[in-house]
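Take this structure first; my questions come after.
All protein chains but one are shown at their positions in the complex.
Labels for the chains are A and B, by order of writing; each one numbers its residues from 1.
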Amino acid sequence: MRRYLARRLLLALPLLLGVATLLFLLVEAAPGDPAEVLMSPGMTLEVRSQIRTNLGLDQPLPVRYARWMGSLLGGDLGFSHSYGSPVATVLKRALPNTLLLAGVSLVLAFVLGVGIGVVQAVRQNTMVDSGLNLLVLTFYSLPSFWLGIILILVFSYGAQSLWGWPLHFPASGVTSVDYDLMSLGGRIVDRVRHLVLPATTLVLVMAAGIARYARSGLLEVIRQDYVRAARARGLGRMQVLFRHALPNALLPLITVLGLYLPILFSGAVFVETVFAWPGMGWLMVEAVSSRDYPLILAGSLLFATLVVVGNLLADVLYAWADPRVRYD
Amino acid sequence: MFRGHASRLLALGGNRLARVGLAGATLALLLAVLAPFLAPHDPTQTDLARHLLPPGLDHLLGTDQLGRDVLSRILFGARVSLTVALLSVVLSVGIGVTLGALGGFFGGWVDGVVMRTVDLVLAVPRLVLLVTVIALLRPSVTAIVLLLALTQWPAPARLIRAEILSLKERDFVEAARALGYSRARILLRHVVPNALSPVLVAATLGVSHTVILEAGLAFLGLGVPLSWGTLLLAGQANLITGAWWLTVFPGAAIALVAIAFNLLGDGLRDALDPRQEGPS
Partner (left out) sequence: MRRFALFIAFLAFVAGCGDAPSPRAEAAAADPFCQGAMAAVDSFVASGAQAAPEDSRFGGTAVVGGIAEMVNGMNAFATIDYGANQYQQFVNLMTLVRLDEELVPQPYLAESWSLSEDGTELTFQLRNDVHWHDGERTDAHDVAFTFLRATDPETAFPNASFWDRYVPGPEGVEVLDDFTVTFRLEPHAEVLDPWRAMAIMPEHLLGEVPPGELAAHPFGTVCPVGNGPFVFVSHRPQERWVFQANPTFPAGLGGRPALDRIVYRVIPDQTTLLTELLTGAVDVYLSVRPDQAAAVVQDDDTRLEVFDPREFTFVGWNTRRPQLADARVRRAITMATDRSAVVQTLLRGYGIVAETGVPPFHWGHDPDLAGVDRDLEAARRLLSQAGWVDRDGNGVREDAAGLPLEVTVVYNAGNQDRQTIVELMASELREVGVALTPEGLEPGQLAARVTDPAVRDFDGIALAWVAEFRVDEKDLFHSERANQPWGFAGIGDPELDALLDTLQLVEKREDAVPLWHRYQERIVELQPFLYLFYSQKLTGITNRLQGVAMDSRGEFNSVRDWWIGDASGR
């Protein structure tokens, strides 16, 4: 196991390096630079070239690449001109927000998806099965930003302004404006309230896929001998399901979890934009349009690292949960 | 190509939801193909005197800010959106199947190169890649199709590789080899066709995924003119202010097509994969 891990990690390094280089070249090749995207009549050629000089962009490409790689290896991610602070500071603010939203959504989507999958498997080929299938598919089939807007209209605008429901949720941001003045309890409630709508959006979108895996996984396990044997021993249907079938059916889902990470991070941008959630996806899109090269590169590297580490974790978890799996 | 699966494909007829999916997908394709004949109006013809009309007899789904007929725009939009979805899926499956099959069949360094490339593509944050490459190219159907294809091929590649790895050890491949057939011939004639069914399922599901993703690209300002994503977004601001028909109908079109292709994909999976048949 340990050797396997070491090998995987070693393989990950050139991979990340490749990702970084690829993106560096792509971003550099795109027309427009930080001086050009400033659209204002006062921007003469002289001002533009001075801005390039000030940002160190007047150096030839290989020099900049070497310099960037050098400082990266030295642990310095560079300076983000569009945020006026070191890239590390910018990322340190955005990353926790994305991780919180993605993490909570993933856990809840898992719970919901597996629940639905179990019900579907138990009631296989009935109206319940098809009905649930259609329901989760419908949510899966709506573009997430649009689903988000609809949730906002119903549970924020409608619930608060039109119908006066006691339960309504904030439509944007991670915390209220007066968060800093709240007690600890108030802060937790405030954070959870702000999480509700964006997390619900992501959960609804993701649950369909997980439910599908859970249903087919369970159906496969149910047919296997030991489950039949357990049934034959006279154990109750539910008992067999939850004690024997489910745990085994869930194992492959751990790998699916790893596969979901990139989808989650990329998909988060839509939800982040709609709900004004200051996370990585939104940050990266803005960084590209303002041609903030160091920020784009460092952010992408971070994404890639998360994906690689996430997959690795899923494998380790899988091996830990299923003693039959050996990676040596 | 699917000789062995024909009978199982027929089994699709037994699955009600899959039949609904098949009907929906076919209908969407037909509507897209026949759009010029079906659309009651020119989708780009503006008429400011008739702007923002609610759904009615003249304009079944209403008109937009510029007085264009929403129904006609959705019909023509189907051509754009479905073209993007189908082409990019076909292309990504093509790339994926070729590379995955090569890697799976030949193994060794070929496999190593293919799988490292897969890892690389999977590790690049697709969103950043999409946004960056769009900044590089002029947004067009071709650009979007290429882009989606180049980022989506790893999934079919992995699928077919796994399938081939398990098929390689099966008797009929051994038999073919014993008969002295060339490796290429074995690969093309025997292994790939047998490994294709999961890919077919994945491709069908991929179409629905891509239709949704295209809408997302429009949200980021990277939409192709007249695509459903662009229509959906153009009307989004009006959801709260009254003109709901601008965004609800394109949204419904996206959702219905996505659901249809999904049901079809599920049906295909049930039909093609005997392991899924439950004892019940």
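Details
In the analysis below, contacts are C-beta pairs under 8 Å (C-beta built on N, C-alpha and C of every residue); 3 or more make two chains touch, one makes a residue touch a chain.
Computed from a predicted structure; not experimentally measured.
Shown chains touched by the missing chain in the whole complex: A, B. Of A:Val114, A:Leu147 or A:Val174, it is A:Val174 that touches the chain left out of the display.
When the missing chain is restored to the complex, the residue among A:Arg93, A:Arg228 or A:Arg243 that touches it is A:Arg93.
Within the set A:Gly18, A:Gly115, A:Pro252 or A:Pro278, the residue that contacts the chain not displayed is A:Pro278. One chain is missing from the display, and on chain A it is touched by residues 30-33, 36-48, 50-51, 53-55, 79, 81-86, 89-90, 93-94, 96, 100, 107, 145, 149, 152-153, 156-157, 160-161, 168, 170-174, 177-180, 184, 187-188, 191-192, 273-276, 278, 282-283, 286, 288-291.
Residue positions on chain B in contact with the hidden chain: 44-46, 48, 51-52, 65-66, 131, 134-136, 138-139, 220-223, 225, 233-234, 236-243, in rising order.
Throughout what follows, only the chains that are shown with their structure count from here on.
Computed from the mean C-alpha positions, the centre of chain A lies at a distance of 22 Å from the centre of chain B. On chain A, the positions that touch chain B within their shared complex are 11, 15-16, 18-19, 22-23, 26-27, 29-32, 124-125, 130, 133-134, 137-138, 140-146, 149-150, 153, 157, 212, 216, 219-220, 222-223, 262, 265-267, 269-270, 273, 281, 284-285, 288-289, 296, 299-300, 303-304, 307-308.
Remark: chain B residues 16-17, 116, 119-120, 122-129, 131-133, 135-136, 208, 212, 215-216, 219-220, 229, 232, 236, 239-240, 247, 251, 254-256, 258-259, 262-263, 266, 275-276, 278-280 touch chain A in the complex.
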